[in-house]
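Apart from one protein chain that is not included, each protein chain of the complex appears where it belongs.
Residue numbering begins at 1 within each chain, and the chains themselves are lettered A, B and C in the order written.
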Amino acid sequence: MIRLECDYTQGAVPEIIKRLAETNLEMTPGYGEDCYYASAADKIRGEINMPEADVHFLVGGTQTNMLFISSVLRPHQGVMCAHTGHINAHETGAVEATGHKVITIASDDGTINAQQVREILDAHYADASHEHIVQPAMVYISFPTENGTLYSKAQLTELSALCRERDIPLYLDGARLGYGLMSEECDLTICDIAKFCDAFYIGGTKVGALFGEALVITNSKYTKDFRYIEKQKGAMLAKGRLLGLQFDTLFTDSLYYKISSHATSLAMKIRKAFQSKDIELYFDSPTNQQFPCLTDEQMAKLGEEFAYCYWCKSGDKHVVRFCTSWATKEEDVDKLIEAIERL
Amino acid sequence: MIRLECDYTQGAVPEIIKRLAETNLEMTPGYGEDCYYASAADKIRGEINMPEADVHFLVGGTQTNMLFISSVLRPHQGVMCAHTGHINAHETGAVEATGHKVITIASDDGTINAQQVREILDAHYADASHEHIVQPAMVYISFPTENGTLYSKAQLTELSALCRERDIPLYLDGARLGYGLMSEECDLTICDIAKFCDAFYIGGTKVGALFGEALVITNSKYTKDFRYIEKQKGAMLAKGRLLGLQFDTLFTDSLYYKISSHATSLAMKIRKAFQSKDIELYFDSPTNQQFPCLTDEQMAKLGEEFAYCYWCKSGDKHVVRFCTSWATKEEDVDKLIEAIERL
Amino acid sequence: MIRLECDYTQGAVPEIIKRLAETNLEMTPGYGEDCYYASAADKIRGEINMPEADVHFLVGGTQTNMLFISSVLRPHQGVMCAHTGHINAHETGAVEATGHKVITIASDDGTINAQQVREILDAHYADASHEHIVQPAMVYISFPTENGTLYSKAQLTELSALCRERDIPLYLDGARLGYGLMSEECDLTICDIAKFCDAFYIGGTKVGALFGEALVITNSKYTKDFRYIEKQKGAMLAKGRLLGLQFDTLFTDSLYYKISSHATSLAMKIRKAFQSKDIELYFDSPTNQQFPCLTDEQMAKLGEEFAYCYWCKSGDKHVVRFCTSWATKEEDVDKLIEAIERL
Partner (left out) sequence: MIRLECDYTQGAVPEIIKRLAETNLEMTPGYGEDCYYASAADKIRGEINMPEADVHFLVGGTQTNMLFISSVLRPHQGVMCAHTGHINAHETGAVEATGHKVITIASDDGTINAQQVREILDAHYADASHEHIVQPAMVYISFPTENGTLYSKAQLTELSALCRERDIPLYLDGARLGYGLMSEECDLTICDIAKFCDAFYIGGTKVGALFGEALVITNSKYTKDFRYIEKQKGAMLAKGRLLGLQFDTLFTDSLYYKISSHATSLAMKIRKAFQSKDIELYFDSPTNQQFPCLTDEQMAKLGEEFAYCYWCKSGDKHVVRFCTSWATKEEDVDKLIEAIERL
């Protein structure tokens, strides 16, 4: 069985395992005050060309989202996001558990646009009784989205301009950031992301690390006392070195981009294979997740050799997800392509 | 510089690093549904001889405390603990952030006793306006305490009996559990802990693991839906295998006990060295943390070669902490002892 | 200007003012332990024929909703409701502020049905990763709804049966309960409400009182320690007598029903007037709120003499709301009818 159902089934790039072993008995201060943590943060600041950016390494994505959002919002404020957004759909109400409503925006492909956000803001403040309604006060987007789709530079520019005009932070969930940036259809760089957003995170768990996400707060208005919040929510890893070392490795010699590119290009081969067979793709994803619409028979057939993830029904077809990752073997993808061709 | 200031400066026992490397590219399901997680949980259930116990592997101690406490208490309830208890003193209000008051009990050595808890409960329910006061509804203890001290079997028996009589859970923070259990002065086994408490955790971060704590809920009344809580608080590690594998290793061939015993016996050598020099020990600790009261001069002298942790002032002396761990080298301890002898 | 924009512009029925004055200098115990509070609770228990029901008098509706919901749900649980439900739309995230997600159900008229709730529950538990999603664990309905519509006995029976089958509480917001019960189209009695729901509240603020809502918890599973929650959320009125006395008055000689009937029958006159002019009613409301769709001109014309509440646009028309209440004068309604006829 070749497993392609998700992008976090395996450990980490060998470089990370090697360095973990090598440094295992080094004595370092705890809680993110070691040299590896500092070095990794520096590399990320260099990468985005923002020497003042605030970088925190956290363990997981839900944690990162919950921390940043609850650190910034006041009690009566909520965060806008696509109804498919991870914070709305798959984090067991982590944001609400910190007291804040997730204000959903309908979305076909997982993205939202400036116009939708503007309408919510305008409607809110136009309402004479707006104090009876949660105040929309942050925008959350995912890049790539949960459906594998991307924002273009034009879209992000517009969203960012609106947020700045209205003085609300724009936060980007980059659980699969690398897979987005390395897509051929992506016209954004990590510097653009850093420039357009007030905060974003660079996903490690799904992109080469054992675990870990790098939260980058680029707007200094939102950095104050973040380490207290980190500790309070149980997110400050005692041996912060483990996080620092992983991101230090990923951001040495462009490793993060190389492994991301590997995954994305394999996904594009899968995409083409489906397209060649005239099998519809439910979302038009240029990244590492592909969502073909299969008949019962096709689904069964592919299921004999490949593990995929069931997504939803679409008419009389079934949408399933195939994922590639930094660790996916080209030969496995080739086998899948052959199987698709045989359908 | 020989670093003895805390017990989480180094990585993990080599067996763990070895297995991490070996299994790195294995594909396993996420979120704690893999075979290593299951195996580790089984071993712990075997260890405490409770085949029905609920075991969850979490990343850190603050997280574990906050999760269990907030999962069990209703909004108007609080948790009793020594004023020195970690949840009261060093977790940035993580418990309060979930809505619950920490009800403190004065303590000289870090332990609390059944009589103190009984008085709080009796006073609460005797007060005609008790609905205006947070309801004391759980007992939190640390073993060993933050001061290195231990509960005796008699003390724990009494505390447990009271809690059961009043139907409130007894929860034990075992961040350094191994170092307590392996103390020569300890008359409790892990089975006793499991039997007397409704839930407890087996610390990994400070005892041999890279990170990780094993929460064991022995009273089935408190297990329902715990995984939802785990996900909501950002505590469900995507690659749960990493936690499972670590605890599986620690609970193979009694490794957890062996490495704990190593640390505790080295600490006893340090303790004796101070006692031989008539240097007072601020807490009477039979575990891996030692708290000598030093003069300015002694402190400076030892500081030339050894890193310790400053604790507090005591009269004109300074209390500092020396910690041993699973990774402490006997030769380093011998050097410290020589230095103590030369004071 | 005749004001018909909402149902809480005026004080209380004269009987209440009279008794407040008469008892003003009586000395009574605080916090709901006085004889008026007890008497009112008894009358309500008698009214619903449930001698064991738990009755609490609270100050307002948002408070009542937030208290009951947060008292019952565990941290990972959410409450289902129509997207138009007051807790979702007009309480500034009060429920989320206690940590719980509001799980919305699309609704045309403000009601939801058993089938919709069943689908959410089934989908939740069918999802292999349901622990990543807020657990749907309570149903909130309003009666009448925010749009003036009602549940039939058949609908409520079915909803209640489903909730009991799945062991989740059914909670009814009765801010305008009287106006619903006294509608000619209503086939439910207050005893039915009490029997089918696990908890509900009888609105006073909009129905004859200066302020106050009577929360009735009929399922003993949800009553424990409620007074603690009340105090904690700042909802325990020091002079509870003020609430007791008001509800005691309202539930003497069927006053609550009489004044409700007055408002509803006046609303029916308004409804007929609009229908006679072939002016569409946006919601088919048999209760005290009426929602005509007006042209710009009609809206302006009526606005000269009458205050109404703007609701929303509908095509090229405007939906506005006219409300009657216990205090509305028949002559004012007659003037409105004349004005409608002149449109």
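As a convention for this text, contacts are C-beta pairs under 8 Å (C-beta built on N, C-alpha and C of every residue); 3 or more make two chains touch, one makes a residue touch a chain.
Here the structure is a predicted model, which is why all the values come from computation and not from measurement.
Q: Out of C:V55, C:A94 or C:L336, which residue would touch the omitted chain in the full complex?
A: Hidden-chain contact among the options goes to C:A94.
Q: Using the definition of touch stated at the top, determine which of C:C35, C:A89, C:I120 or C:L210 touches the missing chain.
A: C:L210
Q: Tell me which residue among B:P29, B:G60 or B:G78 touches the hidden chain in the full complex.
A: Of the listed residues, the one touching the omitted chain is B:G78.
Q: Taking the full complex into account, what residues of chain A touch the chain not shown?
A: Counting over the whole complex, chain A touches the hidden chain at residues 31, 70-71, 74-76, 98-99, 129, 131-132, 135, 225, 227-232, 236.
Q: Could you please point out the chain B residues that touch the chain left off the display?
A: 75-76, 78, 89-93, 96-102, 129, 131-135
Q: Spell out the interface residues on chain C facing the chain that's missing from view.
A: 3, 6, 8-12, 14, 17, 20-21, 23-30, 59-64, 66-67, 91-94, 97, 205-206, 210-211, 228, 231-239, 242, 327
Please note the rule applied: only the chains that are shown with their structure count from here on.
Q: At what distance in angstrom does the C-alpha mean of chain C lie from that of chain A?
A: The computed centroid separation for chain A versus chain C comes out at 42 Å.
Q: I'd like the Å distance between the centres of chain A and chain B, where a centre is the mean of that chain's Cα atoms.
A: The computed centroid separation for chain A versus chain B comes out at 34 Å.
Q: Among all residues of chain A, which ones touch two or more of the remaining chains?
A: 91-93, 97
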